[in-house]
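Only one protein chain is missing; all other protein chains are in place.
The block that comes next holds subunit A.
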């Protein structure tokens, strides 16, 4: 089995995987990062969305071996020092989640949206979320949370990354 190594949430990790092992399986089963969820098997639902080298990726569409050497961010890495990220906090404030299952993917996807578009319209948020399915919220409050997070981030002083 090939050995792979990557950086996940800032920490170097390595493991041995079968060629067919998906990135989401490696995260969940080998690293125990079970916040990334699997909700379908055809890459539609987006519950497994993570950031790979900064861009949102469905971790069920990528082989773990393909992510060898990559920088990966999962939902577990979003809160810093016990404080939730702006996007996470906006989800709580605006009741953008119910059962919580699609939520990690939603948060990661919207985090990426706000990276590429700091001031999205409601229509742009709805269009961006075409790869993330939620069955609980009707998206109403997810959209609200995304727009509120965008406004909050725009109001923040620019932080040195």
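The rule is short, and it goes like this: a contact is a pair of C-beta atoms (placed from the backbone, for glycine too) under 8 Å apart; a residue touches a chain by one contact, two chains touch by 3 or more; residues count from 1.
In this text, contacts and distances are computed from a predicted model.
Chemist: Just go with whichever of "Molybdopterin synthase sulfur carrier subunit", "Cytochrome c oxidase subunit 1", "RNA polymerase sigma24 factor" or "Xanthine dehydrogenase, molybdenum binding subunit apoprotein" UniProt uses as the name of the absent chain.
Modeler: Per the UniProt record, that chain is "Xanthine dehydrogenase, molybdenum binding subunit apoprotein".
Chemist: Which residue among A:51, A:97 or A:148 touches the omitted chain?
Modeler: The missing chain is touched by A:97.
Chemist: Over the whole complex, note the residues of subunit A touching the chain we left out.
Modeler: Interface with the chain not displayed, on the subunit A side: 18, 20, 28, 33-42, 44-45, 47, 74-76, 78-79, 84, 88, 91-93, 95, 97-104, 107, 122-123, 125-127, 129-130, 132-144.
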